[in-house]
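The structure that follows is given in the form of structure tokens.
Only a part of the assembly is drawn; its chains keep their places, and the rest are absent.
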Amino acid sequence: MTPDAAATPIASPPGKPLVGVVMGSDSDWPTMRLAAEALASMGVPFEARVVSAHRTPEEMVAYAKEAEGRGLKVIIAGAGGAAHLPGMIAALTVLPVLGVPVQSKALSGLDSLLSIVQMPGGVPVGTLAIGNAGAKNAGLLAVRILGATRPELRKKLHAYRDGEAERVRAQELT
Amino acid sequence: MTPDAAATPIASPPGKPLVGVVMGSDSDWPTMRLAAEALASMGVPFEARVVSAHRTPEEMVAYAKEAEGRGLKVIIAGAGGAAHLPGMIAALTVLPVLGVPVQSKALSGLDSLLSIVQMPGGVPVGTLAIGNAGAKNAGLLAVRILGATRPELRKKLHAYRDGEAERVRAQELT
């Protein structure tokens, strides 16, 4: 991604949001925007918000509790360090929740990863890789989830996979 | 879980399987059966199979490629050590794939976790916790995913959450 690209706002495709992309701070946005980009590229309407488990805990509770009723189908939550947002959201909704461990400064996201993935039995968070790859994949996994009842998304996912394969086939080593 | 319970076969609820539970070896079954139990307890038809990325790679390819056509909606894959099964399946289908890091002997599942969760951008695996909690949660996350279009599952998930809360409220510390 070029710096300019990073600065471009990401607009949701039109329509009622199907996916909520939340994060604990706008400093997580350079990572989490890759989730938004993946959703946008597949034509999935989304909303992106800062909802902090630690600084706006009651908004977080409200957000998670209202998500199902508002028609969201998947929530993607990213956080770093002692990353509590994905697990707390998963505790407050029965929607599928995907967690993105944002790369932290001292421990490179190992803390974020363990804080998100090691949930106790009963409250699942589908966790993706640390950092950018994880954010992008959270978006794609949301599309896979939505694809069950949206054949056009399935088709786009197949096309995406074909494109990726083509891209690999075209790579030259010099 | 009592030892007896562990020895009881887990029958899928009747119906065409919606979830495929696969694992690299029957030695993973004591862990992965918790995924099956979660699905069974919610009334979700599933199939459970040994499909090894390393010992039956071509069956694995076939399984993953046919899953969508066969009507599966979610695949849960568990593996330990250099755990390649979840990621390889995710590479071969556009269904949502959930990965369960089985606890390994020497490194306690840290190797399993990193092998599953650190997927490159483009091929998502929603990863759960190491071991039993992760297997159970994979089952529950599959139910959440299926819940989008199956209101009775949503209802069961709400009931499950209420039950868990009740169970917590009833705990006494002596």
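In this document, chain identifiers A and B correspond to the written order of the chains, with residue numbering beginning at 1 in each.
We adopt the following convention: a contact is a pair of C-beta atoms (placed from the backbone, for glycine too) under 8 Å apart; a residue touches a chain by one contact, two chains touch by 3 or more.
Computed from a prediction, not measured in an experiment: that's the story for all the values here.
Student: Count every copy of the one sequence in the whole complex, not only the 2 placed here.
Tutor: The complex in this structure file totals 8 copies.
Keep this in mind: only the chains that are shown with their structure count from here on.
Student: What rotation angle superposes the Cα atoms of chain A onto chain B, in degrees to the nearest 5?
Tutor: In degrees, rounded to 5: 180.
Student: Chain A touches which residues of chain B in the complex?
Tutor: Residues in contact with chain A: 34, 68, 73, 94-98, 113, 117-130, 132-133, 136-138, 140-141, 144-149, 154, 157-158, 160-161, 164.
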